[in-house]
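The structure that follows is given in the form of structure tokens.
Rest of the complex left out; these chains stay put.
Chain IDs A and B follow the sequence of writing; residue 1 opens each chain.
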Amino acid sequence: MFDIKAVRKDFPVLDRQVNGKKLVYLDSAATSQKPLSVIKSLTDYYENYNANIHRGIHTLSEEATEAFEVTREKLRQFIDAAEVHEIIFTKNATEAINLVAQTYGRQNVLPGDEIVITPMEHHSNFVPWQQLALEREAKLVFLPLTEEGEIDLVAAEKLITKKTRIVAVTQMSNVLGTINPINELAKLAHNVGAVILVDGAQGVPHLQTSVRELDCDFLAFSMHKLLGPTGVGVLWGRESLLNAMPPYMTGGDMINSVSREKTTWNELPWKFEAGTPNIADVIASAAAIDYLNALGMDAVRAHEIELVEYAIKGLKGLGDAQIYGPHDATKRGGVISFNFKDVHPHDVGQILNDAGIAIRAGHHCCQPLMRDLKVMGTARASFYIYNTKEEVDILLEALKEADKVLGHVACR
Amino acid sequence: MSLADDLYRETILDHYHNPRNRGEIEDASAKVEGVNPLCGDELTLYIQLDGDTVKDVKITAKGCSINTASGSMMSEAVVGQSIADVKKTVDAFKSMMMSKSGDVSLPEEMEELEALQGVRKYPVRIKCALLPWNTLLEGIITAQEEQKVKEVK
């Protein structure tokens, strides 16, 4: 395990006061906080070698290009990809998924085909497929969930068929916390000749991830949930698939040659990186990966299991809290959604904010799931490497306090 | 914003826990629904016109404290007013909620509504506060159309 006090010192924002209270940041599933090393990497870039990349032959440009490509290699290692040119930078996970839907999807999904997703998908891994299905007159097929919000693999085996072209599924639910059986789903997909895209927005920051072990075909995630800066998404795809796909955006840098009549595309990964990329933030993303590697993803996971176990126990002790998703902490990530009877989660969120506690409340970009759960939304506390049991205690205490205000919450 | 002052100040909590004009109107001039899909707030508003006067308003709602309290206060503010006055009231309330430059004072009879100013900082929640009011405007239009149809008959 790691020294959490030392970790916390690396995150300047944790000294922040909110409403006169020390900030308790329990919203890392929305975006994580950033260590000093990431912030310093940005400053260093802008103060010392800011330049446009790839096409330059001056020193600043050469330094920026090299640093930029270092991140790509670090990411390759981080997700255990075979080739560095399989790593494509986008602006966020959402763009990465849209890219696949609009290129691979448009190319391969025909009328009558099926796209398989789950009801726990984030809108970013839901709407692109829904719209593709509408455009292509294909069918969107939902894998059913069990009581505790896990994918029913027996049903999945029946629903993933010869008609299936793409299976799109989240590695970890941003509402339920559920960690999905990607490897099993990949087998089912590959058995019928389909590909599987994994939405790793929640999974990659929290779980040791190997695309080779998962045996998936595409993986999308965002650096901002992974200690990195905002504005950097990552798409990993199998080389053979990426090579066969048309480009997504066209413009500078992604071309090989351009004439008035015709354009030929650059090689991977540049074919998919049109225009000036987010140079500074891609470079700073390397510091984020380094930070996680130094802690060790195993330790990150162990820390989260400990917190989640502790928090679930505490929430159960509050009486009428409804907790969604698996109750076994080893089967879920560091995200806990809950509700108190008849209380709107926004009110819970707002009252916690009075106590300096930042949680998220609402539909979490999962309206279809909210419908299934028959709620307007949930309150959601999410953890990362800098959170402590003391902070969980503060949360539980504040939830009790809230009772006095809303008169509905907990412990009556 | 804290428990002690703005958002959850007594007025709001009072209206939240004991919403006024809760319920339905059997024979309403109009029944309209308002939804805020982003936060899941839902309400049904019943309005009873008597010529140009809002004779009665009733609301059934499923939402957060702001939405509930705002609807409750609104119903108190507008019942008995002429449609012209209702529109003025709605305008005054909306411009208070949208004001970017500090607090706004409302006419004496609307003072209570100032309690909702605390949510201005939260764009998400401004919508919760406005939902009953926008639904009311819709209700008035629907009710007036209904009346016209009846007159023609």
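As a working rule, contacts are C-beta pairs under 8 Å (C-beta built on N, C-alpha and C of every residue); 3 or more make two chains touch, one makes a residue touch a chain.
Note that the coordinates shown come from a computational prediction; the quantities given were computed from them, not determined experimentally.
K.L.:
Would you kindly express the chain stoichiometry of the entire complex in this file with the labels on the displayed chains?
P.N.:
Counting every chain copy in the structure file gives A x2, B x2.
Keep in mind that, in the parts below, only the chains that are shown with their structure count from here on.
K.L.:
Compute the distance, rounded to whole Å, between the mean C-alpha positions of chain A and chain B.
P.N.:
39
K.L.:
Write out the stretch or stretches of chain B touching chain A in their complex.
P.N.:
The touching residues are 1-3, 7-8, 13, 16-17, 37-42, 62-67, 122, 124-125, 128.
K.L.:
Touching residues of chain A toward chain B in the complex: what are they?
P.N.:
Within the complex, chain A touches chain B at residues 19, 344, 346-347, 350-351, 353-354, 362-363, 367, 370, 375-377, 405-407.
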